[in-house]
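In this view, the complex is presented without one of its protein chains, the others remaining in place.
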Amino acid sequence: MTLHKTSRLRRDWQILALVAALLALVEFCVSSQFHRSVIILSMIHSVAAVGLTLLVGYAGQVSLGHGAFVGIGAYTVAFCLQRLGLPVVFALAAAVVLPGILGFLIARPILRLSGHNLALGTLALGAVFYVVAAQVRDVTGGLDPGIVDLPSMAFAGLAHERVVFWLSIFALCLAAAIAASIVDGRFGRGLMILRSSELVAECIGMNTARAKSMIFAVSASLAGLSGGLLALYLRSFNASAFGVGLSIELLMMVIVGSLSTIWGAMFGSFAIIVLPNLLEGFDQAKQVVYGVAMILIMLFAPNGLGETLFRVFTFRRKSA
Amino acid sequence: MFLQVVVSGIVVGCVYGMAALGFTIVYNATKIINFANGEFMMLGGVLLAGLVAAAKVPIPVGILAAIAGCALVGWVLQRGVLDGARNSDPLTLVMLTIGSALALRGAAALAFGRDVSFVPEFGVLPLVLLGNVYIPSQGLWIIMVLVVVSAALWYVFSRTMLGKAMRAASQEPRAAALCGIEPRRTAALAMIMAGSIGGLAGAMLAPMSAAFYENGIFLGLKGFAAAVAGGLGNPLGAVVGGLLIGLVESLTSGFVASGFKDAVSFMLLILVLILRPQGLVGKAVVRRV
Partner (left out) sequence: MTLQATLEIAGVSKSFGGVHAVADVSFFMARGEVTALIGPNGAGKTTLINLLTGVLPADRGTIRLEGRDLAGTPAYMRARAGIARTYQTPQMAQGMSVLMNVMAGAYRFGKHGLLGSLLRPWLVMADNEELAERAGTCLARVGVSEEWWGRPAADLPYGHQRRVEIARALAQDPKLLLLDEPAAGLNRSEADELASLLVSIAADGRAVLLVEHDMGMVMSISSHIVVLNFGRKLAEGAPETIKADKDVIAAYLGIVEEVA
């Protein structure tokens, strides 16, 4: 029985410990302000991408609107800090809970759609959020000025960036732990069945409508957490950060990483955040490169680039 | 005031109707939802603006060039990208067309810059005053173009061999293949048609609402909304749906708040998808288990 790795959970926890240790090490070693910010942004986006992997990769329900939940998380944090004067911990908790509840409520009607209709519906949902966020100026500040001057996170002699770095490590590990214990348990197996056939999932006793709502809610919560952290880190932002572009970037992160393991999302986020910063003059050609990369990946590695590379690599080693 | 709002709704609706037509033609030929359809319109506008403003090309030549350019892009999209993935699952196809949309948007930004550009009105036609309702000259152009395009499409699909072949290929792909109608060819044709219509619509719209490389996303979504409201796959429905979306938008911005007009048509799209996926006028279809 042990031969077949009945519990992948143990392995996933080992990976998690490794990732946490690595990130902590990086925190101590990185001196450049620029490198630090790239890594922080990668981690923050990873949190949302891990959640989206659960929804798209495991449950097979595509969402082109998750940028909206990131936005809701960000505005929740801003509102809690600026208007309600709550401590950061509560603000972040609210940024997890509120998108989760909204996600759960929206999921039931929206997940009655499937295939390209679901893609269309979620895309439209994300666009609605963007329009509303840009218009409801008394909460969001609209496009100009947006939210400005959130408090600095500097704490006990640690600079703002360092505190956010540690917060992000913590959030990312939390997200990964949650995702791992979901996918490696019976609920995760049920989701994988559901991805292939809703009929079969019903017939093994899974309440598919509820399961889909729950996983949508979890992914919305993680997107909210990611948005909350983003707000804390940036301190000033506006609605344009949460448009359709963000939703597509999140989905790209999942696809560049892997559709079948939660660890791919980290690789994907890192790739999507780092790439534009590495190539000289890349910003100009950013969208073209993204678009072409997306086409090539979907044509030649539809399971995710990270996963395909990993397979090729391990296969080479085995056969060598 | 009310009638004026209705008129501008109809004018915008005609543009959305054209967007929905391209989308419907492609869907009928390949069952693919082309998320890059809005980019055809963006390209049409940006190409026209680039040619007219920067290269001082006369407007009619500019329009023809915009149509040709978008048709070419459509052909490349079908042959270069979608043909290679004909048997993929919906998610892959959706992602492929989104990737193409991103690439087109980026290419437009690189080639024509990231600034909003303007195109002069086409002129020639007069500004019409009916009672106290104005129909702007560009609006007349747009209405006329939609009428001509619809009539041409009706003729092609019901009277020519080519159009009949395309319809057969979508309804009975295997039988059509046996009769020598090649699905790859009809798919490419459909995409070329969608490209041309999109390019034309984008060019017509440019004098009214400026050309901008990021216009494609929202124009695409409006086109989808129109096509879905009219019943996906139904060309007449697409035009009606376009007019409907245009009216709803125009009424919202006239009487509620102009900032929310986009949100209202997107909400409409979501509601129709969920509550009446067969469209506002279509009949229900039985799902097989």
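Each chain carries a letter (A and B) given by its place in the written order, and its residues are counted from 1.
Throughout what follows, a residue touches a chain if its C-beta (ideal position, glycine included) is under 8 Å from a C-beta of that chain, and two chains touch if they have at least 3 such contacts.
What you are looking at is a predicted structure, and each value in this text was computed from that prediction instead of being measured.
Within the set A:Gly190, A:Gly245 or A:Gly264, the residue that contacts the chain not displayed is A:Gly190. The omitted chain makes contact with just one of the residues A:Leu86, A:Leu102 or A:Ala177: A:Ala177.
The chain not shown here is touched by just one of A:Leu84, A:Cys203 or A:Leu309, and that residue is A:Cys203.
Touching residues on subunit A toward the chain that is not drawn are 1, 3-7, 9-10, 177-178, 180-182, 184-187, 189-190, 192-193, 195-197, 199-200, 202-208, 211, 214-215, 218, 260.
Note that only the chains that are shown with their structure count from here on.
For the pair subunit A and subunit B, the distance between C-alpha centroids works out to 32 Å. The residues of subunit A lying in touch with subunit B in their complex are 56, 60, 62, 64, 109-110, 112-113, 115-117, 119-121, 123-125, 127-128, 131-132, 134-135, 199, 244, 248, 251, 255, 284-295, 298-299, 302. On the side of subunit B, the complex with subunit A involves touching residues 32-33, 35, 81, 84-85, 88, 90-96, 98-107, 109-110, 217-218, 221, 224-225, 228, 257, 259-260, 262-263, 266-267, 269-270, 273-274, 277, 289.
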